[in-house]
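Handing you a structure now.
Only a single protein chain was left out; the remaining protein chains are all shown in position.
Chain lettering (A and B) follows the sequence in which the chains are written, and residue indices restart at 1 in each chain.
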């Protein structure tokens, strides 16, 4: 290939890397906006430190767990050694036609923290900071790259007779976060006052503009998340991915608007925001396979699902302050299945392979996060005490307020 | 042309697409910041749903209204059918030297919602949500693409003996929004308390940092809005456009600072912010034609005009909470005329053509938005009732507050 094409491809993946980077600000803003002012510093602290953890652990161990080269145990595990070692020809198309070694690493590294960021939203307002950081290091540094290796690193899901397909990570990124989220939220229990006398009490987010910033920044970054996953600047494929990503997000907004209006008779902005994310998560597994019309259908259904997901988890008293489980787990599963139903790969055997991927990665993540959270619960504890939760984590864990100049309620 | 150049061109238009996308967050932040806390959810709701409307309607009908291929009625109307159908060679330079079919669509689709977003600011804090969404769907889905077709789709403004010139849309995008804004604000009437006893009462925006975010994000996105309108990555033209766009915005800030300081003896940040936007709107029609010095002059005059525009509309009691009409309509007209006065095309006959474009698109937009808003006013009504306006639209239309944890005044 020409040096020119290699340079263009590499440039696009680098730009996509920056776009994925800013998604971490999107998560921070969304989660802070949808929770209470008394816990804002705590949430922002987590969402600031997690990307740093992601980058460092991915350099130290994650990249070589996810792309180990050789594998043991039949495609279930591999390890390429600690740290980053430059292969021959690392900055030429001999390494890859789409990017240099360092671009490859940094693009993947930006994704890594996402797994913990998603958990962060679901366990917000009641988890202890230290144990959560400990969890994040292991979940991001070990569990996520192993799950990723199973498909993207050439593991057993990639070598099924009909290979499992997950273009940019409905399962490999979003569900991995979603499983950790549901386990964490379950083991922690609901926030004080969320469920009482068989009723669900809304605990409104303290800053809706922040939540809107979060969702728009996530959508913005998603063009890099999905568009960069083409792994080249191929004009046809990347532009198709842009169209499906844009339309699925838009359709998700309308799906959630419709479902929430019919259900609650109100124009609920938080549902519309989660509907956009639902559409985006849903299209992620097959963003390069779908027609515009199929993208609209998949996103629209995702938007509906997220509303019923939120209701479902409240019914079973799993308290997820920001709706992360519905967005990332429910729609992650839906989007992964959609690859078997719509688009170029639709077939019965593809549906089976998609289910194998969903279940096997689900099993890994459930086991990993359950054991880890459970051990933490039995040792350090994972939940702040009642007084701290009531007063807010900001003043107790961080000794400061997010908005000290303003009068707040309570 | 080489595959390499095609790939580079396409990559730039895709990056520009993302930049235009984030302008919608800019509009949301600006409009929310410059209005009151009790209407924030409402404004954000509109500015979240409008981009979704823009993307979906543009896919369904708008793109084929704007670029119909064949035209009827002497260049006034054309229609290429519902939905998106892939032409032969859609992903090669046979379709266009600058982009694939999908890149073409998605870049244009990101612009479409802007027409309604501009209106949203001018009618803020008193319009009913349902009718506004209905208006937005038709204005974005039908009126905007027809106006665009007249020039960009090869319609009659493009085939004048001296063709009308509007590089990136001072008239086609900004004035289209501006005309809808002035009609909407006029038919709605001013907010309660804005004008009393012959006096104009300032109703200050509730969150200046939000407004600053909005303007910077708009400026950021404008590099894609104008830079992408080159429709290729041509180094000379795109870099010239970057320079004129940057300098016109900067000069607009100083024009507005000077005018507002002389007029009000205060350093008014909202005027400076609108001055930046004024400079940007003003350069948009001729961003590829002007020298750096001309860009400074055009932007500076735009910044002055926006201050007097705001005063003018208050004098005639058209209440525009965010100054959208002055920014997008007044400076849209100014920038369009400037193409006949400065730069490569300056000439008497160009001025005439620019006037023809301004007037004909103005007539279309006035007629379309007047009829639509008038019918809505006579049927569903377009204005919330007095109690709702006083209490705020957030609690009445959405059942929630934007900042529930904080003590607010009143």
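Here, a contact is a pair of C-beta atoms (placed from the backbone, for glycine too) under 8 Å apart; a residue touches a chain by one contact, two chains touch by 3 or more.
Just so we're clear, the structure is a prediction, and the values are computed from it rather than from any experiment.
Undergrad: Just one of A:103, A:136 or A:354 touches the chain that is missing; which is it?
TA: In the complete complex, the chain left out is touched by residue A:103.
Undergrad: One chain is left out of this view; which of B:127, B:157, B:273 or B:400 touches it in the full complex?
TA: From the options B:127, B:157, B:273 or B:400, the contact with the absent chain belongs to B:273.
Undergrad: Taking the full complex into account, find the residue in B:240, B:278, B:339 or B:384 that is in contact with the omitted chain.
TA: Hidden-chain contact among the options goes to B:240.
Undergrad: Looking at B:5, B:187 or B:341, which makes contact with the chain not pictured?
TA: B:5
Undergrad: Would you write out the residues of chain B that touch the absent chain, in ascending order?
TA: Touch set of chain B with respect to the missing chain: 2, 4-5, 8, 11-12, 15, 19, 36-38, 204-209, 212-213, 215-217, 219-220, 223-224, 227, 233-236, 238-240, 242-243, 246-247, 249-251, 253-254, 257, 266-269, 272-273, 276, 292-293, 296, 403, 406-409.
Undergrad: Can you list, in ascending order, the chain A residues touching the missing chain?
TA: 2-4, 6-8, 10-11, 14-15, 17-18, 21-22, 24-25, 28-29, 32, 40-41, 44-45, 47-49, 51-53, 55-56, 59, 83-84, 90-91, 99-103, 105-106, 109-110, 129, 207, 210, 213, 397-407
Following the convention adopted for this analysis, only the chains that are shown with their structure count from here on.
Undergrad: Taking the mean of the CA coordinates per chain, how far is chain A from chain B in Å?
TA: Computed from C-alpha means, the inter-chain centre distance equals 33 Å.
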